[in-house]
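One protein chain is absent from this view; the other protein chains keep their places.
Presenting chain A:
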Amino acid sequence: MPETIGFLKPRQAVLDRRGEIIADLADLLPEGCLISDERGLKPFETDAFLAYRRLPLAVVLPETTEQVAAVLKYCSRYGIPVVPRGAGTSLSGGAIPQEDAIVVGLSKMSRILDVDLFNRTATVQAGVTNLYISEAVGADGFFYAPDPSSQLACTIGGNIGMNSGGAHCLKYGVTTNNLLGVKMVLFDGTVIELGGKALDAPGYDLLGLVCGSEGQLGIVTEATVRLIAKPEGARPVLFGFAASEAAGSCVADIIGSGIIPVAIEFMDKPAIEICEAFAHAGYPLDVEALLIVEVEGSEAEMEAMLQGIIEIARRHGVVTIKESQSALEAALIWKGRKSAFGATGRVADYICMDGTVPLSQLSHVLRRTGEIVASYGLRVANVFHAGDGNMHPLILYNINDPADAARAEAAGNDILKLCVDAGGCLTGEHGVGIEKRDLMHHQYNKADLDQQMAVRAAFDPQWLLNPSKVFPLEGRPQA
């Protein structure tokens, strides 16, 4: 397909020194930590934003923080761009490399270093997967709260890079609210530690700044995260509606009533059909929209909360209410929801939007999204975190038809502008990456963006860390 999103032009001086650079990197790293042949580089050319790909100059897979530091020190000395990578599950192209870049993959740093149940913390290497943390402490009655749909694969380092969320952050917050500390390597190879096992740290909240910085401020190699005691029980309940708008306004009323469930997920009819065909979760197929509302606590607490929610849902004309009757049913309900993107991939190519809007705008934005996508002659499936207004329209298209792909991208841009104009933002949890980079002007004016870029330059004055991402390519301050 024709590429509408540009990358920085590769630095010829770097490309010319390719052989030398690879030899130098080989000296810095143990055997088996460097990939430079085309076949080996191929898996690293893109992430989950599949429409764009670039073969990097080389991939390094360090085993220690010191090795990461040695590579960054080298790259900073010779002006070589660096693209950090966790599991490569970014939906916004955050991990897509460029021809003159070294990919620093953290996959070999995948150990849990310390579990401290007294202080309810876990300290892990950046390549540990999200779900692995919860699995490691589950038997002791704890879990790590942020749960992106890709949690089986995605790494904690990548979660920090994107400040990832998930279905349950309505109650527990996103990555930044659950992160206590990091060890990270700055671009010149300096290793610093921010935060730790205490709840706050002295000085500026650099930890808060690093979280969600998309690999532009340094490379996180270790993280200390908060653990939370698992609730006694949790129960997802399905609420089916005859119209999307009714489901949307029901969400706003639930939140407005002062009841805050753990999760409120929304699916429209196309999404229900796709997910049900994949997961056989028992989703009702005769409704236009479905809410998955999860409550947790003791039996009596869940019952009390559900009564309140059911009352509100009735006011909005709910047509089906289905409580999960067993742990297996509950697991299937979540399996269907969490595999929504993968299941959609079985029926069509798609791009996934991630704008967040104020709850009062939910119904309006849903309706307009449908109109926008239809105006481009395309189809859309909506499956998203309704409780916090984080929308995920999946625009279905055919990746092998260039015109179709261009229309999908244009529709996506229109939807994101709609979200911003409704008082929301371009991205709630997937990050800007390359995907939304050129829309940043729509959300921020020049002074806003200049201030962000000045902060970025304070960390990486040469603009070598993940340089094609987040900020529009024009107007960047010169080192």
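Here is the rule we use: a residue touches a chain if its C-beta (ideal position, glycine included) is under 8 Å from a C-beta of that chain, and two chains touch if they have at least 3 such contacts; residues count from 1.
The criterion applied here is as follows: contacts and distances are computed from a predicted model.
Of the candidates "Cation/acetate symporter ActP", "Glycolate oxidase subunit GlcE", "ABC transporter permease" or "3-oxoacyl-[acyl-carrier-protein] reductase FabG", the chain left out of this view carries the UniProt protein name "Glycolate oxidase subunit GlcE".
Here the missing chain is touched by one residue of A:G173, A:P284, A:G345 or A:G370, and it is A:G173. Screening A:E3, A:E371 or A:D448 against the full complex identifies A:D448 as the residue touching the chain left out. Touch with the chain that is not drawn comes from one residue among A:A136, A:A223, A:V237 or A:A252, which is A:A252. Although one chain is not shown, part of chain A still touches it, namely residues 116-121, 140-142, 162-163, 165, 169-170, 173-174, 176-177, 186, 190-194, 196-209, 211-213, 216, 229-232, 252-253, 255-256, 258, 260, 297-298, 300-301, 304-305, 356-360, 385, 388-390, 423-432, 436, 440, 443-445, 447-452, 454-459, 470-471.
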